[in-house]
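Of the protein chains in this complex, all but one are displayed in their positions.
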Amino acid sequence: MSDRARLMGWLILIAVLAIAPLFITSGRWIGFLEMTLFIAVLGQGWNILGGYGGQYSFGHAVFFGTGAYIQALLQFKFGWSPWITLWFAVSGAALVGAFVGYLSFRYGLKGSYFALITLAFAEAFHVLSRSFPSITEGGRGVQLALNQDPVQAISTFQFNFAGPFLKAYGFYYTIFAILLLTYWVTWWMERSRFGAQLVAIRENEDAAEALGINTFRVKMGAICLSAAVTASAGVYYVQKYLFIEPGIAYGPTKSVEALFAAIIGGVGTVLGPLLGSFFIHGVGEIAKEIIGPVFGDRPGVDLILFGLILIFVLAFVPRGLAGLLEALWKRKVGGRNA
Amino acid sequence: MTKHTTTNKTRRQFIKTAAAGTVIAAAGITGFPYIARAAAAVKVGIVHPVTGWAQYSGSQCRFGAMMALDEINAAGGIKSLGGAMLEAMLGDAQSKPEIGAAEVEKMNEAGVSSIVGAYASNICLATTQAAAKHGIPHVVDVGVNDKIVSRGLTNTFRFGPGFGIITKAGVEGFLAVNKAAGSPTKRVVIVHENTTGFGAGIAGLMTKGLNPAGIEVVEVLPHPTPNKDFRNIALKIKEINPDVVIPSHYYNEGVLFLRTLQRQKIQPKAIYSVLGGASSQYRFLAEFPDAAQYVMDCNHWFDPKNQAAAAARNKTQAADKHYSYEVFLAYTAMKFTADAIERAGSSDRAKIVEAMASSSWSDHFMPYGPTKIVDGQNVGARPLVTQILGKNIDVIEPPEYATAKAIFPRPA
Partner (left out) sequence: MELFGIHIPSYGWQTVLGSAISGVFLGSIYALVALGLTLIYGVLHIINFAHGALLMLAMYAVFYLWNSLGIDPYVAMLIVVPGGFLFGYVLQRSVISKASHGRDEIILLVTLGIAIVIENAALFFFSATERSVRVPYDLDGFDLGVTFVVYPELAALGGSLLITLALWLFMSRTDTGKAIRAVAKERQGARLVGINVDHIFAVSFGIGTACVAAAASLLVPTYAVHPQIGYLFVLIAFTVVVLGGMGSFVGALVGGFLIGITEQLGRLYMGESLGVITISVIFILVLLFRPTGLFGQRSG
């Protein structure tokens, strides 16, 4: 697919995502879109390291949680502005990325070993966050003060009690802006020399090393960037829900959601995580609304269906939805390019 | 029940033949039910974690809320709205706050007039916030975290007690039991969960309450939820040899802890729980009657002398479920909601909020007395102290609700 066609496609998609919500008055569907974009950002963070770099992490929550906790604690303990704390949140997570990356790559961990060590780090942070309540509020979690004054909505970065437009769309455009930024960074990375080196490492690390690429440095860059992107999702979460606790921050849920979105959507592509997230949430809604009631709303049905579809997609659509789209496009324009 | 139906039919016929078109306001005074005209149903959202880590408790809550809703409908629905039925809209929070909030958004779209939920404090924080955005009255059924009602959200109500009240009652109850036995307690150990925050809060408040009474809290032993092993804690208790052990945690951990103490043959003068997960559970008593004997608990409980409570218990057991606090708290929360809708005479959210805030509802089976809402919290709410004696769970404190005398210290 030519770059120009790709660019056109992206511009159309961005325009749709930017304008369509204005035609949606249903809070529930705006919420659905917010959730979907949120996971799309989370997934993109994972994708940078896993999809492009081939280093599959099973503990990406460690970056999400760190970003979320820094964002929450600096506001909670020192009353700083959320617009300032977010820089600390993102860079703090990048530092954690550097720490995890340094240890893992310095000692040459790859494949399943790398996956396992990220799992261990996520769990370690989970334990730490609940064991030092004087620092992190422990199991109680950090509850940020709710702002009910519309005038302060922007300065407190909270839109639940803002003016009509912000109340309905404030959070949507926040996560949309984060998506635009992080996806643009990924797009840029894909086309940069750094990105090419990263992909080379994914394909064959030894060969890349032999070609003179400083694989350690490139992987470190990837993990720091990945951490920063993932942390931005953490920042959004804290502002939207005003609450964070060890289980939400460092539990396995966010790690799993991140990697599922990226893999289902198509690893190593910019569009992948977004597609994957839409697919996952769409299926989830269908399962809840249509299948669930058939079984008398007994719990578990929607998740069974979800798991089955996941396995199906993994079995029959290995390059993810993005790969599928690419194949369809090729077939459509195949005649012309032949 | 039969009497109602017969009266309904008779009245309907009378009205038909008389061709009257006025609603009988007087029926409220005479106590006769309204004519069951087809009135628009009032939608009530019921959101709980029925999947995920809190799935058991969430399911129990949902069951209790639905049991109440069905009873209200069977008794003729909301009389002031012409016998309008309550229509439940069920939501699964999947044990995640953000999903709980998303469910509330859905409920808002569907036009619910009120919401009952969501068991876990962290989910309640999210659902009440989402409901506040749309001015939907939200009755919290369990969620004991005091932050839930102290954020200044006018739509949030809690009918049951928060942990501040629970712990205060826990201290008072313990001191009373201790005094009645000649104050043999000098040293205690507190065992609590620290993963969802309620345990740590209770431990701090218990210590503050017990110290002035000359009781030393020798050690506070936190543990995570879930916890798969209590051997260390049992060993420490063995070494410290306190007079009383005060646990505060969830059901699974409660069971494992008490069984571990039993296996290790550790028997302090008493186990006095505050929100002890298994300590006042019929299920635990049924499955491990010997480990359960003499265990005391300061926890949510119903008025043991109230017939309606016993009736609800029978119904629950007939449905092959355990009559746990989740059931009767959610049941009561739903009835509180229905009463408010009844008094508001409207399905309008703002009017229901007003009705809840000014509620003085007393037709319930909880030991709270007439309702009085201050900043969303029912200030009459309180826990009771129970003790497992033989095959029963008796109330031992306070005296006005007691059904048995406490056995303390426990016999060897």
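Note that the chains take the letters A and B in the order they are written out, and that residue 1 is the start of every chain.
Here is the rule we go by: contacts are C-beta pairs under 8 Å (C-beta built on N, C-alpha and C of every residue); 3 or more make two chains touch, one makes a residue touch a chain.
It should be emphasised that the depicted structure is a prediction, and the values quoted were computed from it without experimental measurement.
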TODO: Have a look at A:Ala72, A:Ile117, A:Val270 or A:Val283 and name the one touching the chain we're not showing.
DONE: A:Ile117
Task: Chain not shown: contacting residue from A:Ala5, A:Leu128, A:Val151 or A:Ile290 - done: A:Leu128
TODO: Would you write out the residues of chain A that touch the absent chain, in ascending order?
DONE: 56, 103-104, 107, 109, 111-113, 115-117, 119-121, 123-124, 127-128, 130-131, 256, 259-260, 263, 295, 298-301, 303-304, 306-308, 310-312, 314-315, 318
Open item on the list: On chain B, where is the contact patch with the chain that was removed from view?
Closed with: 50-51, 53, 55-56, 58-59, 194-195, 221-224, 226-229, 231-233, 235-236, 238-239, 251-252, 255-256, 262-265, 287-288, 322
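Operating definition for what follows: only the chains that are shown with their structure count from here on.
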Task: Residue ranges of chain A in contact with chain B within the complex - done: 26-28, 31-32, 35, 130, 133, 138-141, 143, 145-146, 148, 160-161, 167, 237, 240-243, 245-248, 253, 288, 297, 299-300, 303
TODO: Spell out the residues on chain B that touch chain A in their complex, using ranges where they run on.
DONE: 50-51, 55, 59, 90, 92, 96-98, 101-102, 105-106, 108-109, 122, 125-126, 129, 132-134, 145, 147, 151-153, 193-197, 199-201, 224
